[in-house]
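For this view, one protein chain was removed and the others were kept in their places.
== subunit A ==
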Amino acid sequence: MKPLPALRLLGTLLALTCTLPAGAQDTKPADATAAPEAPPKPTGAVIPPTMDLSRPAGSTDEAAPAEAPAAQAPAAQDAPVAPAAPVLAAITPEVEAPRPFGYVIGDMVVQRIALDHDGARIEPAKLPPLERADNWFERRDARIEQDAAGRRWLVIDYQIINVPDELRALELPALDLELTDGKRRLQTTPLPITVAPLTPEVVLARAGLEAMRPDLPAPHIDPAPFERGLHAALSAGAALVGLWLLMALLRQVAARRRLPFSRAQRELGRLDSGSPDSWRRLHRALDDTAGQVVRDGNLDVLLARAPWLTPLEADLRRFFEASQARFFADRPAGDVDPRTLCARAAKLERRALA
């Protein structure tokens, strides 16, 4: 029983130690969840803003005490005078704290810091570096955003990259950034969040809870993009075929109205095959095609101008002979039919020109 008083003393000392104000690294989760709406209180080492005790309490923009170095000067009169580093006023801006509990490894924690102070815009000289911030967090991204109300925020994404052995309150690192005016600094305090492990120290070795999660299987190739490509190509092809057919139809219609033999063919359909008008109409189509009056003697001029009529050369010669006989010798035209000859010429004409 001798060691008992010593143990009791040790226990009392420990209890006293643990009831001291927060300053330890860990904070109970219950403390963190007690007032999630309120800005979290610093629980660890805080980068203190330079205090000016002459200013009212609660002021966040505190000028550096200019008298402090002077007060210490007599004590250091004999010491060599080092160039004084510029002391910058500290600004503690409004911080939108992230949810303070319920995090596991890999989670992202987003911290938003208002970039204004006393109604004036403030601008950090540079964004905090993207690097491992401490043993637990890595700064993944830092950017300046503007919300719907036009207020500007410095948004910092942290990722939890390490995990404690048991549920523990960790501190999101404090920030200390110089502002662009070169006279002030933007400072934030550490923010506690609770982080818990996903796995026990000793694995259960039951389904899904083994020493490690298994490999991913070879992925399937997603056929959807190829199906979409195939459908798009086929649809485009079908649309183009339809357009091409429409164009061909329009070309035929236009040709029947525009080309000499096609126009003549349509008019000949309304005339008697043996009538003089039908012979004259074919003559006119031949003249229009050649651009001059065509006779048996200058048929070559027509064929040079409209080479697609070459297959009909013999028929055309017969037509001119029959026409000569019919109109000037008053003889029958034989088996020459202007309507048939015109139809054949129109077909060749459309094939060549439509």
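The criterion applied here is as follows: contacts are C-beta pairs under 8 Å (C-beta built on N, C-alpha and C of every residue); 3 or more make two chains touch, one makes a residue touch a chain; residues count from 1.
In this section, contacts and distances are computed from a predicted model.
Look at the chain that isn't drawn here: its UniProt entry, checked against "MxaK-like protein", "Fe(3+) dicitrate ABC transporter permease subunit FecD", "Inner-membrane translocator" or "Simple sugar transport system ATP-binding protein", names it "MxaK-like protein". The residue touching the chain not shown here, chosen from A:Asp118, A:Glu131 or A:Glu201, is A:Glu201.
Set against the missing chain, the residues A:Asp118, A:Glu131, A:Asp215 or A:Asp335 yield one that touches it, A:Asp215. Checked against the full complex, the one of A:Gly237, A:Gly291 or A:Gly334 touching the unshown chain is A:Gly237. The residue from A:Ile91, A:Ile113, A:Ala142 or A:Val163 that touches the chain not shown here is A:Val163. Residue in contact with the omitted chain (choice from A:Arg143, A:Arg251, A:Arg266 or A:Arg351): A:Arg251. Where subunit A meets the chain that is not shown, the touching residues are 4, 7-8, 11, 14-15, 17-19, 24-28, 104-108, 135, 138, 140, 159, 161-163, 165, 168, 197-199, 201, 203, 211-223, 226-227, 229-230, 233-234, 236-237, 240-241, 243-244, 247-248, 250-251, 254.
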